[in-house]
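Missing here is one protein chain; the remaining ones are kept as they sit in the complex.
We call the chains A, B, C, D and E, going by the order they appear; numbering starts again at 1 in every chain.
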Amino acid sequence: MPTTPSPINGGDTAWVLISTALVMLMTPGLALFYGGMVRRKNVLGILMQCMICLALISVLWVVYGYSLAFGKGNAFIGGFDWAMLKGVGQDAYPDYAPGIPHQAFMIFQAMFAVITPALIIGSFAERMKFSSFVVFTTLWLTFVYCPIAHMVWGLGGFLRTLGALDFAGGTVVHINAGIAGLITALYLGKRLGTDKPGMHNVPFIVIGAALLWFGWFGFNAGSALAANGLAANAFVVTNTAAAAAALSWALMEWIFAGKPTMVGTVSGAVAGLVAITPAAGFVDIGGALIIGLLVSVICYMMVAFVKAKLGYDDTLDAFGVHGIGGAFGALATGLLAQKAVNSAGADGLFYGNPTQFIIQIKAVLFTVVYSAIVTWVICFVVDKVMGLRAASEDEVMGLDLSQHHERAYTILD
Amino acid sequence: MPTTPSPINGGDTAWVLISTALVMLMTPGLALFYGGMVRRKNVLGILMQCMICLALISVLWVVYGYSLAFGKGNAFIGGFDWAMLKGVGQDAYPDYAPGIPHQAFMIFQAMFAVITPALIIGSFAERMKFSSFVVFTTLWLTFVYCPIAHMVWGLGGFLRTLGALDFAGGTVVHINAGIAGLITALYLGKRLGTDKPGMHNVPFIVIGAALLWFGWFGFNAGSALAANGLAANAFVVTNTAAAAAALSWALMEWIFAGKPTMVGTVSGAVAGLVAITPAAGFVDIGGALIIGLLVSVICYMMVAFVKAKLGYDDTLDAFGVHGIGGAFGALATGLLAQKAVNSAGADGLFYGNPTQFIIQIKAVLFTVVYSAIVTWVICFVVDKVMGLRAASEDEVMGLDLSQHHERAYTILD
Amino acid sequence: MPTTPSPINGGDTAWVLISTALVMLMTPGLALFYGGMVRRKNVLGILMQCMICLALISVLWVVYGYSLAFGKGNAFIGGFDWAMLKGVGQDAYPDYAPGIPHQAFMIFQAMFAVITPALIIGSFAERMKFSSFVVFTTLWLTFVYCPIAHMVWGLGGFLRTLGALDFAGGTVVHINAGIAGLITALYLGKRLGTDKPGMHNVPFIVIGAALLWFGWFGFNAGSALAANGLAANAFVVTNTAAAAAALSWALMEWIFAGKPTMVGTVSGAVAGLVAITPAAGFVDIGGALIIGLLVSVICYMMVAFVKAKLGYDDTLDAFGVHGIGGAFGALATGLLAQKAVNSAGADGLFYGNPTQFIIQIKAVLFTVVYSAIVTWVICFVVDKVMGLRAASEDEVMGLDLSQHHERAYTILD
Amino acid sequence: MKLIIAIIQPHRLDDVKRELYAADVNLITVSEVLGHGRQVGVDEFYRGVKETGNLLRKIQVEIAVNEDYVEPSIKAIIKGARTGKIGDGKIWVLDLPRVIRIRTGEEGSKAIG
Amino acid sequence: MKLIIAIIQPHRLDDVKRELYAADVNLITVSEVLGHGRQVGVDEFYRGVKETGNLLRKIQVEIAVNEDYVEPSIKAIIKGARTGKIGDGKIWVLDLPRVIRIRTGEEGSKAIG
Partner (left out) sequence: MKLIIAIIQPHRLDDVKRELYAADVNLITVSEVLGHGRQVGVDEFYRGVKETGNLLRKIQVEIAVNEDYVEPSIKAIIKGARTGKIGDGKIWVLDLPRVIRIRTGEEGSKAIG
C-alpha cells in the first residue's frame, strides 16, 4: 500500500478507468487498421500479433513490467518491488496520480505498454515467424519499453529529471515503436514478390482508424489523470490535430496524386494523433492546428517519396507515420508548449524558452539511439536462436495458413 | 476566459468528455451504416464523405463555427468573438454549462456539428462530385447549421427565447439534415441505372447502427451536461425508444412484407433514436415507448410507400428517417413533455399545456423552411460554379475509383 | 420515488452510465463474434437474433422485467410494483446503489438481461425458426432470467441470503445461459449437413471479441456501482484474466493442434472474461491469473474433445465456454475470494473459509438444475405450439433468406 | 448445341439480362471475373504509391443454347452490352456436344432449357 | 478427353465431391457462380422495396477427364447433386483436345490426372 493514503475522487477515477478502456480498444483498432492493409492471406497474421500483444503484455505488465517501468529504481530502470502488483492497491499513489486508485494508474499504463509493440507490427508485416514474434515482443517490452518509460515518466527517470516534456507518449510510444519498426524492416529485408501494401479491405482500415481516433481521447486526455480543464484541453487539441492532419494529407494527395484517398485521409488522421501526443497537455488550439497541418506534409513526403527512394520495406509505414510523426511532435512540443496551458509544464522556444527545445532534441535523440541499438540486438539474438523470418514457402502461402492453420474468409460458404 | 469562474466538477466533466468521444464515434458509425447500404463501388465514396465531415468540421468549428453558433450575437447568429477559441478556456462558462470546462462544452457541440452534415450524405449518396461535396459541406455548416444551432441553443437565440424544447437536437440536427437531404436529392435527381439501395454488406450496416446506438447515449444523455438524474432519465428513454422503434419497424415488415429484416430492424432503431432526441430530457418511459412505437410506423410508411409514389431518390433515406423522424419527435415533445421529468423544461399538450405544442410546430416549420431554402441556394451556387453531380462515366465507374482512385476490396489478393 | 433520498454522486453516476453503454455494446459485439463463426448464409440470422434481444428485452425490462427481478417480492421472484418503472426515478435507491440514480441502476441491469439470452443463441445457431425464437426469448427472460436474477441479486433473494458470491453475473448470466444453450442444442438436435462451425469471417469474430472485452470492463468494473478502488480492482482482474486465458488457450492449441489460432485466442479471452465475472470484486491479481490460466484449459478440453465425444451440436460453444467457464469461475470464487479485496465480500476456501466454497457449489447446482428444467419446458411448449426448428428447406437455404428475406452480402455489386 | 460465353461490363448486366429474356433466353449462369484488354484502367494510389489498374472488373455470362437460339442470343447480348466504348468485351461461341439435366437425367436439346 | 462443367446447388458440393472421389475422380476445380433458371428465388426486401431474387447462388465444378472417366464422372455428379427439385442444375460436356501439366510440361492423357 502507498505510504500516503489520499482520498479517491470519483470523477477522476471514472475518467481514468474509462480512458483505460478506450486505450485498450486501440489495439484491436490498430489490428483492423493494419489488417485491412495487408493481403487477404496475411490478415490473421496481423490480427493475431496485435491480440497477442494485448494478451501477453497485459500479463507481463502485472507480473513485472509495471514494476520495472514505474517502480523504485535508478535513473534508467525501475525495480521489482511492485512485481505481481505487491503494494499496488486500491488507494492512491499520489506521486504518480493523486485522487485515483494506484491500480487505476497501473492499468492505464498497461494499455500504453500493450499498444507500443503492436505499433511495430506494421513495419515487419507479412513476414515474421509467429513464435519469434512472441519472443521478440517479450524481449522488446522488457529491454526497450520498460526502460524508456522509466526514463521519461518514472520517478527519478533521467529524461524526466532533465525536464523533457512528453504528455502522453511521443517518445515512449511513438518514436520508440517507429524506430524499432525501421530496424526490424531493415533487418528482415523486403517481402517476397511484392513491395506494395495489399489494401485488401479499406473499410476495415477506416473502422480501425476510427477506433484509434476514439481511443486516443483516452490516451491523451486520460493522461491528465483527472477529469479537469487540462483533460478538456488535451481532448480538444487531440481532436483538432487529428482533423487538421487528415485534411492536409488529403490535400497532399490531391496535389501530388490527383485525388484525395480514403486510406490517405485516415493515415493523416493517425499522423496527427501521433504528433499531438507529446504536446496534448502543453499546447493550445493554435499549436494543435500547426502540428496537425504540418505533420502530414512531412509524413506524406516520407512515405510517398523518401521510402521509395531508400527502398526499405516499412510495409505499413509504422516508421513513416509513428517514428517520423512522433519525432516531429516531440520537437514541436519544444516550440509550442505554453505554461498558460499547463502550469506544471514549460514554455517552448516560441514562448521564449529555447532551452526546452534543446531538451526535447536530446530526449528524441536519446530515444532514437537507444531504441535502434537495443532493437537491433534483440533482432539479432532472436534470429540466431530461432530464426526471425517466416520460411519463404510460408510467406508465399500466407501467414494465416502457415502460422495459424486457419483462413480469414471462406470463399464458398 | 469566462467572466464568472465556477468550480469544475470531476464527475460532470468525465461524463461530458466521454459523451463527446461517444458522439465522435457516431460519425464513423454512420459511415458504416451508410457504407454497407451502397453498392460495392461506392462504399469509399460514403466513408470518405463521412470522415471528411469529421476532419473538416472539427477544424472549421474551432476556427469560427463554435463562435458563430454559440458566441455572442443576435437572435439569428452568433459572432466572431470566440473565433480560434479566444476566451474559450479550461474554466466553466456557466451560462451554457456550469461545472465543466468551457472547452468541454465546445468540443461536445463540435461533434454535433460534425454529424449533422454527415447525415445528409445518405440522400445524395452515389452521385455527388467529391470536390463539390467539400464546398457544399463548408457552406452548409456556415449558413445552415450554425444559424439554426444559434437560434435553438445559443444565448439570445430566437427559437430558444420562444421556448422551443429541443433537448439534444431534433430540430438542429435531424430535421435540419433530413430536409437538406430531401433538397439535395431533388436537386441532383435520380442515380443512373438503379433506384434501389445496393446493400452490399449488411453486417457493416449492423455494426454502424450499433455504434450509432452506443454513441447516442452520449448524444442524448450527454446533453444533460452533467452526470445526474436527468442524464439517467435521458439515457433510459433513449434506449427505450430505440428498442421500441426497432421492434415496431420489424413488425411493420412482418405485416407488409412477410418477414422482419435486419436492415429494417436497425433502421427502426435509428428512427427511434432520432425521434427521442428532442424529447430525451423531457419525457418519461411512457412517452419514450409511445414515441418509439409510433415513429417507425410513420417512417416505414414514408420509406416503403410514399417515397416510391413520389419518386425522388433519397438513396439511403436520410430524409425519410431523420427528417420525418425528427419532425415527429419534435412535435411529440410538445405533447409528452413533463415538468416532473425536468423542472427546467415545460409541460406538453397532454400535460395541460397546449402552447408548448404550438411552439414546437413553429420551431419545426421554421427549421424546415429555413433549411430547405438555404440548402437549395447552396446547391444552386455550387452547381453553377463547379457542378454538383459527378460526371456520368464517373458515376457508372463508381465513386471509389473515379473520385478517390482506390477500391474498397481487392478481388484476388 | 424511493423513500430515502440520498445524494447523487457525479463520478459514480458517470461511471455507471458509461458502464451501461459499454455493456450495451457487448450485444452487438457478441453478434459479430457469433456472426463471423457461422456460414455466410446464416450471418443475418445471428445478427438479427442478437439485435432483437437488445430491442425486445430493453422494452420488456422497463415494462415488467426489472420489477420482476429487482422489485419487492419473495425469495424467488420480485413483484410488479415497479412495472412501467413506477417509482424508479432520478433519485438513488440506496438498498441497491447509493449515490447513483435508481434509473441508472435499472438500465445497467437491463443490459445484463439483454445479453444473457443473446448468449444462448450460440448453441442453437443456424437452425431455430425466427418467430419461435422471439417467443422462446420472451418466455426465457420471464421464467428463467428474472427469477435467477432475483434469487442471486434481488433484496430477499434466496441465494443472496445464502451468501453466494456473484460479483457480476457468473451464475445469473453465464451458467444460466450456458446451460440453457446445452438444453436447446440437445432439444433441437444437430444441424443438417454439417457439424463444423462455418467461420465465414474471422476478422468479424475478432472485432466482436474486442468489443466484448471492451464492454466487459463496464460489465465487471461497473458492477462496483461506484468509481472507486473496488472498481479499479475489478477492472484490473478482468483484464488480467482475459489476457491469461487468451494465452493459455493459444498454448493449448500450440500443444494439441500444432499452431495457435486467432479464433482460439479470442475464444480463450472470452472464456477468461466469463470466469472472472463472478470473482471480479473478490479476488486479487494472483487469483485472476490462476482463474485465467485454468479456465481455458478446461474449456478447450470441453470444446475440442468432450463435445466431439458426446456429439451434441453446441454450434458456437455457448455451453462449452459460458456454461463451463461460468461454473468454473463461480467455484473458483469460493476458493480465491478475499476480504482483503472487498470487505463486503467473504474469504474463500484458500483463505480459510471452506463454507464459502460449499455455498458456491450450492448456488451453481441450483442454477444448473433450475435453468435446465425450465429451459426444457419452454422448448417443449414452444415446439408443440409453433415448432421450434426452422423447416429443413429453410435451413438448407440459410436463415438469412428464409427467415428474413435478405442476404448479407451482394456477390456482384 | 453451343456454349456462349460473354465477357461484359458489370454495369450492363441488367440490360443484357433484359435483352436475353426478351429473346426468350431465360437460363444463364453469371460470374465475376477480372479482365485485361484494350481498355485502360484508372490508376490507383495507395499511400502515394501508384498502382496501374490493369485488371478491371468484368462479368462473365455463360449460356447453353440450341442452334436456333445462337443468333438471337448473340444479338441480345450485343444489344444489352454495347456502349461503343473500348472495354465492351467479347463473345465466345463453343461447340457443346452434350448437355445433361441433373434433376431428370434428360440429355441433349430438351435438357438445355 | 472431355471437359465436364457442372452447375450444382451450393449445399450439394460436399456430396458431389464425395461421389467423385468414390468414382476415383480426384482432380476438380470449383468456383462460385450465380444462376438464373427455372428455379424461383425468394423475394428479397430492403426497406420495404421488393427485389425479385433472380440470380441464385450456384457452384460450378470443372473436371477434365479421359474418355473412360466421362460416364463415371457424370453419374457421380448426378448422384451427389440430385435432389429432384427444380434448380438441381446442368452438366455440360465439351471436347478437350489438349491438356498440359504446367509442372512437367507433359501433355494429353497422362497430364490430365
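Basically, a contact is a pair of C-beta atoms (placed from the backbone, for glycine too) under 8 Å apart; a residue touches a chain by one contact, two chains touch by 3 or more.
Computed from a prediction, not measured in an experiment: that's the story for all the values here.
Considering the complete complex, the chain that is not shown touches A, B, C, D, E. What chain D contributes to its contact with the hidden chain is residues 6-8, 31-38, 54-55, 58, 60, 74, 77-78, 81-95. Contact between chain B and the absent chain runs through residues 411-413.
Residues 193, 396-397, 401-402, 405-407, 411-412 are the ones on chain A that touch the missing chain.
The definition used in the following text is that only the chains that are shown with their structure count from here on.
Looking at chain A and chain E, the chains in contact with each of them are B, C, D. The rotation that brings the Cα trace of chain A onto that of chain B spans 120°, given to the nearest 5. Comparing each option in C-E, A-E or C-D with B-D by residue number, the pair that reproduces over half of the contacts is C-E. Work out the mean CA point of chain B and of chain C, and you get 33 Å between them.
Chain D has its Cα centroid 50 Å from the Cα centroid of chain A. In chain E, the residues that touch at least two other chains are 32, 34, 43, 45-46, 55. Along chain A, residues 9-12, 14-15, 18, 199, 201, 207, 257-259, 261, 263, 413 each make contact with two or more other chains.
Taken pairwise by the contact criterion, the protein chains are fully connected, each one touching every other.
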